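Of the protein chains in this complex, all but one are displayed in their positions.
As written, the chains take the letters A and B, and residue 1 is the first residue of each chain.
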Amino acid sequence: MANILETKALTKRFGGIVANHGINLAIEQGKTTGLIGPNGSGKTTFINQISGIFPPTSGSILFRGEDISRKPACEIASMGIARTFQRIQLFNHLNVVENVLVSRCKFMSASALDVALGTAKVRHEEKAQFDKAVEFLGIVGLDGDAWKLPSSLPYGKRRALEIARALALEPSLLLLDEPAAGMTKEEFVQILGIMDILKERKVTMLLVEHTMEFIRRAVDWVYVLNFGEVIAQGPFEEVEKDKAVITAYLGDEE
Amino acid sequence: MVLSDLLQNIIGGVTVGATYGLIGLGVVFLWQSIQRINFANISSAMLAAYLFYTFYAQLHLGFLVSFVVSIAIIAAYGLALRYLVLEPINRHGGDKLEFVVATLMLCIFWLSVVKVIYGGIAKPFPPVFGEATSFVQIGSISIPSVYFRIFFVVLVLVLALHMLLQRTMIGKMFRATAQNKEMASLVGINVDMTTSLAFTLATSIVGIAGILLAPIYFVSLDLGGGPIGIKGFAAAVMGGLVDPLGTIAGGITIGLVENFSTLFISSAYKDVISFVVLVVVLIWKPRGIFNWTTKGD
Partner (left out) sequence: MRRNLKRIVYGAFFGLILVLPLLSRNEYVLFVMNKALLNIIVASGLVFLTGFAGQISLGQVGFVAIGAYTSGLVTARLGMPIPIGIVAGIALSVIVGLVVAIPSFKLKAFFLSLVTIAFGQIIYLLLVNLTAVTGGSQGLFNIPPMKLSGTPFTNTLYYYLFLVLVALVILLMYRLKYSYIGRQMFAVNDDDVAAEACAINSRKTKVFAFGLSAGLAGLSGALTAHMVGFLTPDPFTFFDSANFVAMAVVGGLRQLSGGVVGGFALTWLPELLRLKISGFENYYLLVNSVIVLLVLVFLPSGLGASLSKGLSRLWGEKQGAVTLHNSKSKEGE
């Protein structure tokens, strides 16, 4: 299977701090790759570079062979990389289905002029995208909540909404930043269910997580980060027995 | 171009600029603590000047009393601002923009109030900082002694604030609350009190700035709005919105730019040039031209 995304010697410095150092990571198409590590090991920095929030200090990010390291976030998203955020970042003034519709803007071909004139083309496309958005809500089990505001949803459903919104972009690669963080037992089961559905649909994913249970069940291959460097990689069963990994996590047990 | 003229301009620019910086400090304080911009701050300068004028020149209450009472009133005003404007807006679902507009309206309100009570003509400032006409001679340069006293006060104040913010517990509280309210309260900082303190301090500082600027700009409506207020903001921004020293440095830069444009170009366009400089700085270096960064930025 081909690698949909590869990073070569990815390094990110913030002033004197080296958040990522020489990371070589490959994400295989159709599989779920995990990225774990203690707090502050650089996981979110890594994802932020891939999604284009800031460029790397050195090294490269190859998406289907193309270097995307200097591209702006909206272009990267347009190319097919979608993400969720560690601290949920939903559009709070828009309702649930509108949140998902934001991702569908990319698929609208009607121009501003069409919109201004209120042509049939615009009406058609809006209807079509609305139906599509509801479909995506259905995948994560939110189709009954379409007209609610995100602030009225329980935490677990808000995470699900973020995932639906990312999925609605029809990405080739989905970056999930700690989707299971802070969940209750029921919510955890729900989100695992969503993960199963995504894997069924063969969505390629990079999963940054802290909760070991989640990683164990969800990933095919995992990278372990510590102090900005990759200290181990492989199937989870092997990695969790790795000496270096255990030492890194000592005192940081879930 | 005679050297003495040049130096005169520099000193003038530095002094005026330093006071712009003081106004900017009010902005920085409020920004650092509640991430909001308070346009009504500028009115504090004007109000303080008028209050002082009333107490000192009209009621003859003596310098210290007038000064203290004026600033006390302004401080109370700051507190009132918090409870009568910020809190209700927050409670009813308003956010930064509503607050900005509300403070803008307050600014206009005070301008009209002052205009109604005192009339629109500027009043000369009583000679508390030395006679307006007394000069100090250094070589061939004569500098109004007012400038010295003003600059001295500004310097003392700024250093005190710098120490406050960087070296004391209170300063740490301010900076922590500015960075992250939830974290701050988790760590045991009384966010509520810190916010109140920030408002009070911000208005007081600007009030003092107003009294200091009055000898130069006269007790006038100019103090309360328009170019002066904006230059205060500009000073804050150019200084990076972080530290009092940066703000003063920003203010001084503006003062110098102003004076030199008056000298080399034309006084009519001096404001235009200051604004253009401001815009350029904002676009190229929004972190301020001195690249001041706090720890944990």
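Heads up, the rule we're going with is that a contact is a pair of C-beta atoms (placed from the backbone, for glycine too) under 8 Å apart; a residue touches a chain by one contact, two chains touch by 3 or more.
A quick note: this is a predicted structure, and the numbers were derived from the prediction, not measured.
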item: Candidate in contact with the missing chain, chosen from A:I68, A:A82 or A:L137; value: A:A82
item: Candidate in contact with the missing chain, chosen from A:I4, A:I68 or A:V97; value: A:V97
item: Omitted-chain contact residue, chosen from B:V153, B:L197, B:I211 or B:I230; value: B:I230
item: Selected residue (touches chain absent from view) among A:V18, A:I53 or A:I197; value: A:I53
item: Residue among A:V122, A:A160 or A:I191 touching the omitted chain; value: A:V122
item: Interface with the undisplayed chain - residues on chain B; value: 31, 37, 84-85, 88-89, 92-98, 100-102, 104-106, 108-109, 111-113, 115-116, 225-227, 230, 233-234, 237, 268-269, 271-272, 275-276, 278-279, 282-283, 286
item: Touch list for chain A against the chain that is not drawn; value: 51-53, 72-74, 77-78, 82-83, 85, 89-95, 97-98, 101-106, 108, 110, 112, 115-118, 122, 126, 129-130, 146-147, 165-166, 169
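The definition used in the following text is that only the chains that are shown with their structure count from here on.
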item: For chain A paired with chain B, centre-to-centre distance based on mean C-alpha positions, whole Å; value: 46
